[in-house]
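Missing here: one protein chain of the complex. Every other protein chain is in place.
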Amino acid sequence: MANVVVQNIERADRAATDRLASFGVATVHEAQGRTGLLGAHMRPIYAGAQISGAAVTVSLPPCDNWMIHVAVEQCQEGDILVVAPTSPSDAGYFGELLACSLSARGVRGLVIEGGCRDIAPLTKMGFPVWSSAISAQGTVKETLGSVNVPVVCAGTAIDPGDVIVADDDGVVVVPREHAVEMVEKAKAREAKEADTRKRLLAGELGLDIYGMRERLEARGLKYV
Amino acid sequence: MANVVVQNIERADRAATDRLASFGVATVHEAQGRTGLLGAHMRPIYAGAQISGAAVTVSLPPCDNWMIHVAVEQCQEGDILVVAPTSPSDAGYFGELLACSLSARGVRGLVIEGGCRDIAPLTKMGFPVWSSAISAQGTVKETLGSVNVPVVCAGTAIDPGDVIVADDDGVVVVPREHAVEMVEKAKAREAKEADTRKRLLAGELGLDIYGMRERLEARGLKYV
Amino acid sequence: MANVVVQNIERADRAATDRLASFGVATVHEAQGRTGLLGAHMRPIYAGAQISGAAVTVSLPPCDNWMIHVAVEQCQEGDILVVAPTSPSDAGYFGELLACSLSARGVRGLVIEGGCRDIAPLTKMGFPVWSSAISAQGTVKETLGSVNVPVVCAGTAIDPGDVIVADDDGVVVVPREHAVEMVEKAKAREAKEADTRKRLLAGELGLDIYGMRERLEARGLKYV
Amino acid sequence: MANVVVQNIERADRAATDRLASFGVATVHEAQGRTGLLGAHMRPIYAGAQISGAAVTVSLPPCDNWMIHVAVEQCQEGDILVVAPTSPSDAGYFGELLACSLSARGVRGLVIEGGCRDIAPLTKMGFPVWSSAISAQGTVKETLGSVNVPVVCAGTAIDPGDVIVADDDGVVVVPREHAVEMVEKAKAREAKEADTRKRLLAGELGLDIYGMRERLEARGLKYV
Amino acid sequence: MANVVVQNIERADRAATDRLASFGVATVHEAQGRTGLLGAHMRPIYAGAQISGAAVTVSLPPCDNWMIHVAVEQCQEGDILVVAPTSPSDAGYFGELLACSLSARGVRGLVIEGGCRDIAPLTKMGFPVWSSAISAQGTVKETLGSVNVPVVCAGTAIDPGDVIVADDDGVVVVPREHAVEMVEKAKAREAKEADTRKRLLAGELGLDIYGMRERLEARGLKYV
Partner (left out) sequence: MANVVVQNIERADRAATDRLASFGVATVHEAQGRTGLLGAHMRPIYAGAQISGAAVTVSLPPCDNWMIHVAVEQCQEGDILVVAPTSPSDAGYFGELLACSLSARGVRGLVIEGGCRDIAPLTKMGFPVWSSAISAQGTVKETLGSVNVPVVCAGTAIDPGDVIVADDDGVVVVPREHAVEMVEKAKAREAKEADTRKRLLAGELGLDIYGMRERLEARGLKYV
């Protein structure tokens, strides 16, 4: 299990994977029963990116980015790289050169529970990263880890091939086998929200739209 | 005291309330003797907003946003919603739909010691939020709280009807009865600062403008 | 040693000092053997600034910004002010008026392990600040400190006259006597990276460019 | 309101104040509807103390402990000193000498959202402190504050004369006018818990004692 | 997958489970290749406990402890309860009464990424808890979760029936199927360490015992 590179992973349905970006993190998270969200300390290095893709996962030792170099070769167009150190560290595991390499392969972004550097060039080239820190601190290339094994990233279990959705709200993972179903659920939710949005903007109250008044009264809410 | 919605609150003087935005948080905070500032962990979800308004307050249980729906109905044009969970949590209590509802009533923004989600749509629609976290994590609607009762938000006591001023520096509260007086004090401070700014930009030193040299010498500062 | 203002400091070579900005923090940090980086909690108040300059250092008591006023007089064109409280505090030691004063003297920016306020005006006037907090909380002017003595700022020792380089990645210090040498090392690194970047964008793998495959195999990495 | 020492405060009923210690923080917090708890970052400097007393409150500037010296004179037997800086700081506002002075007046302990020092002597003399930090960093005596005014400490509003209860779980405040009523409620809760404890230790399940099974099934819980 | 209670889980080999406590967390963590450690924010509520047991897992919503009551019934002698909220919260999910109930069933302790209360009684009764917070804040019983499903607790994936080892260093998990093997590996490590300990206490240097001098010289270490 340790120090392996799994070369052929099964990725989630491609059409579903690509479609999920459009719903955004909050809607997808709700659609799958409020599960799959990564910790709120995972923040985008610049505002405005909204992506989805298949997870290529990396488990690596703290302060050592060797396995990211190994992982690049396993990536293909439409993937998102997910990097999870086995122990937390703010070190800057990732920067512009690795982003160039990933870009050349069609990778859409990076999710890392660790530090990222070269923020200005990454922003300029439009390679989005969600990280737990920004730090120029270099890492070493001394100890092995694994590629495409199950990892825990920012408190959430991620399997290779799962769908990652990331935007300004954070990052959510959709298990590979649920991707297609989640598109349908997210669509339904979005449709319902579109209608609610219209009514709310027109001045109707959520209290009425959601029919909350009775239950509030039953619970004992008093207006004074 | 518990589980009540106070319907008729007295708001601070409207003209003063509206005028306070222009001074910004730092000046208002100084004008009222360095009091009223909320904790520095309260950050805007996007840069550049600068608002003031009358506080409609919400006290609610952690991870439960039911009372925000109740509070919407109590808001009127020119208000700012202030949400204080009784126990800290990063959960995403607030998002785009609630913002649509508040917008429709003329509410100017939200201050919440908790999480906010839908950052991209909120930024696009220009609904400013100051929060202690960004998180897509949904909340429940199970337990009552209160609207328009005194709350403590981010370490500072806020009464319904107080003036909230918020900008890129953070959030400050002005007690309702001091709003008019604070406009005068802030004006005076601003006038004085305008003059000082001019002199500093022209190259004069604060050491001379503020007459600090003597006191520094008396205290024992040595130039070597 | 306490409560002194050192008036004549030796600054790093001016051409080298000015040149270092162009390499950015990550490259300079790597060029000097991964040393000199300030803590990752030092963040720019707005994105996009990239500067270098000679350090004028300030050691001051917590919640007291008196010595910043004293330090202004010691600054000259091309300097960067470095402020290190003797005990941590989020208070807002620095704002627009001090920035006007520093701007008038040609100072390029501020690095402070403490709070900064007036974010909107500072952004508008283009005076960059790297700080550990944003807070409107005012400070007092009661207790002396020192100017141009060795300080520790954000975990890193800085001597007056050292070169400070700061960008979106954070802040790094180059000891005064190494500035010229570091320009050469950074140039060499940059040249090498330019070539690597080209090859990576063309689809070559780091595994091949850096010749990693053999060492990975020797360490026991298995492809499955 | 600023810079005042209120000399005659009304304290909560003495018998009720003294009695509340015995219930502990968790029970009192529950008894008053889950309100009044100070933030979980308030920790005792040593384990095992459990006290209650009337609050003498101190509002003071960050890194300045002058007003604590002023407050000592306002304390009497059975009080607990509550110190709330107007801006957060870890500095060590309080140590052994102040504890000797408070001990001599019969004060039972200190609650401070700030730093405490002299941990070893304070432990030895048995003077309990709940603080947000332990730090030897000294403070100054330069700026005024107030004694016995309403304060916000660790996120909770406290009025002079309110009852403070503190133990290894943290700190809770009981508003002065509710002290007597809260003794009754806490007693009732304790009696009920004593019975439940006995049944649980005998092996009965909470599921049965609290009658939860039906509601769980109604909500859709599945046993597999 | 959601809202289920799995009643019959396969527990790790009982003899191995019981034996693992004696090695302690650090040795077990090393024995299994430096994996399985929970985050360092998981701290014991009192010093000196050292336990191992089979994991009964609970996934529950933030600020809601209903499922802990459900989980008690699934516990048997020798188990350790592992509680993982789906979103982080400091609330006090667990206290003395639940500990009485678990004690009555022979459960050895609790691991919870959340808050614990009743620290004094838990210490007195000797029921050890490793938690991410201490807080008296009560929780509700409104929303379902699951018992004995795979969870992520403090950044580490845990399956029901896995072995938990916890001591003053923190918490580590051993996958169920590796328990027996890990006893052997830990024994080997312990035996080796016992010999090394003796030699070190006798004054031999690790540099010599581990034969480090040559490699240090080869890497370029200079003695001056």
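To keep things simple, chains are lettered A, B, C, D and E as they appear, and every chain counts its residues starting from 1.
Simple rule for what comes next: a contact is a pair of C-beta atoms (placed from the backbone, for glycine too) under 8 Å apart; a residue touches a chain by one contact, two chains touch by 3 or more.
Here the structure is a predicted model, which is why all the values come from computation and not from measurement.
K.L.:
Looking beyond the chains shown, say which of D:Ala12, D:Val72 or D:Val173 touches the absent one.
P.N.:
In the complete complex, the chain left out is touched by residue D:Val72.
K.L.:
In the full complex, which of E:Val25, E:Ala54, E:Ala99 or E:Val152 touches the chain missing from this view?
P.N.:
E:Val25
K.L.:
Among D:Asp18, D:Asp90, D:Glu113 or D:Asp167, single out the residue that touches the unshown chain.
P.N.:
D:Asp90
K.L.:
In terms of residues, what is the contact footprint of the unshown chain on chain C?
P.N.:
2, 33-35, 37, 39-40, 61, 86-88, 150, 152, 155-157
K.L.:
Considering the entire assembly, which residues of chain D contact the chain that has been omitted?
P.N.:
Against the missing chain, chain D presents residues 3-7, 46, 66, 69-70, 72-73, 90, 92, 95-98, 100-101, 103-105, 115, 117-120, 123, 133-138, 141, 144.
K.L.:
Could I get the residues of chain E that touch the absent chain, sorted low to high?
P.N.:
Spelled out for chain E, the touching residues are 24-26, 29-30, 34, 37, 40, 43, 47-48, 50, 167-170, 172, 193, 196-197, 200-203, 205-207, 210, 212, 216, 219-224.
Definition applied: only the chains that are shown with their structure count from here on.
K.L.:
Decide which interface, C-D or D-E, involves more C-beta pairs in contact, and give its chain pair.
P.N.:
D-E
K.L.:
Scan A-E, B-D or C-D for the interface that duplicates B-E, counting it as a duplicate when over half of the contact pairs agree by residue number.
P.N.:
Matching more than half of the contact pairs of B-E: C-D.
K.L.:
Of all the residues in chain B, which ones touch at least 2 other chains?
P.N.:
Residues 34, 37, 61, 87-88, 90, 135, 137.
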